[in-house]
Every structure is written in structure tokens, then in C-alpha cells.
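A single protein chain has been omitted; all remaining protein chains appear in their positions.
On to chain A.
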Amino acid sequence: MIFPRMAFLLCVCAMGLASAGVRAQSVVRVDGSSTVFPISEAAAEDFQIARREKRLRVTVGMSGTGGGFKKFCMADASLRVDVTGASRPISTGEMAACRAAGIRFIELPIAFDAVTIVVSKRNPLESISIEDLKKIWEPAAQAKIFNWRQVNPAFPDRALKLYGPGTDSGTFEYFTEAAVGRVKASRGDYTASEDDNVVVQGVSRDNSGLGYLGYAYYAENTDKLKALAISPAVGKPAVLPSEQSVMDGSYVPMSRPIFIYVNAEAAGKRPEVRDFVEFYLKHAGAFAREVKYVPLRDVDYAQVLENFGRLRTGTAFEGHSEIGVKVAELLKREVKE
């Protein structure tokens, strides 16, 4: 009879599996934010090609900034990741978790992401001020602001339909802080999606739509979407998001640096981790451009590499993001753990 024999085989298989051992590994484990993922993936891909003869291996996960820090600060070394990507600085709670597990980290900015405000190509609007954005998105606007004209008399008289990322996203967090003034303070009656492509679809098909998303999603869809120039205050000149304006710091307050955090002990003791991070930083500008992010200036990359070389541990932040921060200044700040 075929069936008992098959069952027997499966039982043997199951027992063997349960007793399988772990091989000594030289895998560099990367995890973290989905915003940083494309750059980390590019680094992992090219690193493995460049070090083919050494058979060095890199895995990249995508658990989000918070999920990444959780795996980064884990007490059990076999489950810990060596590098985590973050679209915001490490929070005080996460710092405490790392401290409790005895983990010291190196904070390295690797590129810029710019939150881009988009409308349909058929919308005549060209620019918008932060005040107007606040009027549209603040919690008090919920169930009240339904027309462009309610926001600003100069705007067209048509219905206002809103699209944006879901509340777990780093883009949501940064946008609310930069536009509304308080983290995660937003109206709730908008079309929210964890997938930014939904915002692209929605706004491109909706004449009266307005949405915000990461710069890469705009850059890949310039044929369907129009980005609005942003003026940081009424009367100040409005600036369009572009590689130039983000790099020279004039696209404020909607651009932010994104980071990788590296386990200092792993970087010090495991040559493959150190090798990978150096490779990452040396090529970060090219990778960032390729996946449509904005690179840092070359001098800043040199400084980041130097900071990593000295294993300069700690964060330059106070446990939350800062609006309109300059990377050059960030890299020279006192750090603390």
C-alpha cells in the first residue's frame, strides 16, 4: 500500500528536520524600513556580486522602521540583525531597549527622501504653502474642509479629495510633523493605503485630488502626476522638489535624511559586516540615484564614512525627527547613546 509507506517517509523527514543543526554563518543581516529597502537591496545585490569569490552573503528584510529596531536591539544574538534601515531617528524607547541588551549602534545618514505633494496633471495649481497644507490636513479639518476654495480663495472651486499613506508609514509621521506641527496628527477621512502606488493611481485619475508620497513614487510617475512647489511660509518663494533643491537644503520642510543603524560590536569584530557597510556607504549616492532617491553631497558621504571608520556610536537626535535638519551639521554634532 502506497499510503502507509508515504506516511512513514514523512515521519522520518519530520524527525530529521527537528534535529537539524545551525551552520556557522557569515551572513550579514539587514532589516528595517521599507523606505530604505530599495537602497539596502541595491547594496546587498552589488556587494554579493563584488565579493563573489569570498561567498559573502547578505539578506535584507522589510519590517518597517519600528520592526527593524526591534530586531536590531534583540538580546538574543542569533535573532539580531546587524544593520537596520530607518526613515526616522531612533526613538528613546528603542535606545533604552538597545541599552538593556548591551547594544551600541552607529547612526549613518545615507540619502534624502523628500515628501512630495502631488496633484493631477489637469489641476492648474502650481504651488502651495505650509499653512494651506496645515488647513487641509489638520485633525480639525475632518468633515469640514471639502472644497479647495475653503482652503484658499485663490484656489479653484472644486471638491477636494485626499490621498495619503497609512498611519504606520514613516512618510505619514514626517508629513504630519512638518505640515500640521504634531506627529501623527492628521484628519482621518482620506484614502489611506500602505502602498504608495494607490496614492499614485488615485491622484492621477482624480482632477480634484491631492496626495502626498515619497519622492521616488513621484519621480517614477512624472508622466501622471504633478508635484506642487512648497513655500515654507506665506510670502516665501515656493520650491519644487528636485534632486538639486533637496540636496542644497532649499526644499524645506519636506525633505528628511534616511539612515542605517549598524551594530558597533558586529562592525568592529566581524570583517564581513564592516566590509559590507563600507561598500554600502561608498556607493550609497549611486544606489540612491538609481532607485530615485536624493543622494547626500560627496563631502557628507566622506564624513559619514569617517564616522563609521571611527565606530562613532550614538545618535545625534533627541529621540525624534527634526524638521529641516542639515546633514553636514548633523554629522558633526555631539552624539549620545
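By definition in this document, contacts are C-beta pairs under 8 Å (C-beta built on N, C-alpha and C of every residue); 3 or more make two chains touch, one makes a residue touch a chain; residues count from 1.
Note that in this section contacts and distances are computed from a predicted model.
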Per UniProt record, name of the chain withheld from view ["Phosphate transport system permease protein PstA", "ABC transmembrane type-1 domain-containing protein", "Chemotaxis protein CheC" or "ABC-type polar-amino-acid transporter"]: "Phosphate transport system permease protein PstA"
Contact partner of the left-out chain, one of A:44, A:73 or A:133: A:44
Full-complex contact with the absent chain, from A:126, A:195 or A:248: A:195
Residues of chain A in contact with the chain not shown: 1-4, 7, 10-11, 13-14, 16-23, 27, 29, 31, 34, 37-38, 40-42, 44-45, 48, 57-63, 71, 76, 78-79, 195-197, 214, 216-217, 219-221, 290-292
